[in-house]
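Working notes for the structure below.
All protein chains but one are shown at their positions in the complex.
This part shows chain A:
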Amino acid sequence: MYLLDLGRFSKAHSSKTDMSKIVKLKKGFDIKLVGKANQELADFAPAQTFAIKPTDFIGLQRPKVLVNEGDTVKAGTPIMFDKAMDQVIYASPVSGEVVEIKRGEKRKLLEIKILADQTVSHEDLGKADLASLDREALVAKIASSGVWPNIIQRPYGIVANPADTPKAIFISGFDTHPLAPDYGFALQGEEKYFQAGIDALAKMTTGKVHLNVDGSTSTPAVFANVKNAEINKFSGPHPAGNVGVQIHHIDPINKGEIAWTISPYGVVQIGKLLLEGVYDSSKLVALTGSELTKAAYIKTYTGACVSTFVKGNLNSGHVRVVSGNVLTGEKISLDGFIGFYHSQITVIPEGDYYEFLGWALPSKRLSFHRALGLLSFLNPNKEHVMDSNARGEERAFVQTGVFESVTPMDILPVYLLKAIMAEDFDEMEELGIYEIVEEDLALCEFVDVSKHPVQQMVRKGIELIQYS
């Protein structure tokens, strides 16, 4: 396979025009699936319950709930904070009644559920004129509004600390994950808020705000005329749209440095906070996957219950609902809630079946590999239906060179993972643990012959370093 794909191993090309960068990536793999969301709004009944799931916020240490069951809240009412970082408020995405505070083993906080009003009313958080706010006041305003958790710190991929000043802020303007939402469609009409969000972010860093857009298509309107940010162009297969990969090629993170990342959805929310004085978590969520009868966008709020979009919209009975995409997402139930950072759900067939001689017979299933009987490479543009079968059992690392060919960074994934397994802190640092989070090596987990839980391992390594 390598002979035909020499380019995959060549170094990424990058060139500078003015200050912005154009980066063409060769390594990676696009997982093409059936069930892309049509660019239209579906008219399903609106979600009635919404939930904040503390488990969505990686690095959240000691969550403290500020509301009780039965309380009424507005969108933007504080409902939780982390005792380890108490400036940051987690707020209700909608107005309504707190109906359940769900706890698990050892009273671990799992979900705070809110039954939404018919029309959502917002806390008045006060409009703000950016020019009159100093950095400190701006940070405090965002931190107390509920919008802040959108800002993620690298290294570690945790909710940013308002006390830090990042060396730069990075925004990926396109998502290359399987069936990912099209930001051009999902954020249309949000230009004003997006620009206001960028202006605010520019004030919070000593360095630059980098907006990285897809270099292979025309830039969507929402990003086209953005000022106050460096616009870099990235092209190539997934994970070209991963902000971690982009950081690696623009201004990599070294030990001791801090950068922030934020999704365009989060930028818009900052803009709305400043221009309208509200925590407005409304967004277009992409309903995707082969098992949905109607794959389209739905307008809802952060943390929506998926049942009204999914039940009655299924074309088969035995499915897995995933909050997010199939590479990095999380399995939820038919009554589950969309994760805080997700703007997509994917519904695929559940794969809990046996297959006679499944390892030997020719297969049309999607594979990055070309070993005996794996024929999907012959038809690279075909969209596949993929189920959740694990396709084999976990084994020791055997094959080499494959992780490298789906990781467009100067990082040696297998050595890094082995350092994590050995809990070798120096080695982890030297091999670049500060530059990655789970999603950056998600493709390794997908292509792995030995079926390692790569993303889980990455998080374990990050936590070892973070709490050492």
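Keep this in mind: a residue touches a chain if its C-beta (ideal position, glycine included) is under 8 Å from a C-beta of that chain, and two chains touch if they have at least 3 such contacts; residues count from 1.
As a working rule, contacts and distances are computed from a predicted model.
A.B. asks: Considering the UniProt annotation of the chain absent from this complex, which name among "Na(+)-translocating NADH-quinone reductase subunit B", "Cytochrome c-type biogenesis protein CcmF", "Transport permease protein" or "histidine kinase" applies?
C.D. replies: "Na(+)-translocating NADH-quinone reductase subunit B"
A.B. asks: One chain isn't shown here. Among A:Val23, A:Val159, A:Val310 or A:Leu327, which residue touches it?
C.D. replies: Touches the omitted chain: A:Leu327.
A.B. asks: Hey, which chain A residues sit against the chain that's not shown?
C.D. replies: Touching the missing chain: residues 1-3, 9, 31, 178, 252, 254-255, 320, 322, 326-331, 346, 348, 350-360, 363, 365-374, 376, 386-393, 395-402, 404, 410-412, 414-415, 430-432, 438, 442, 445-451, 453-456.
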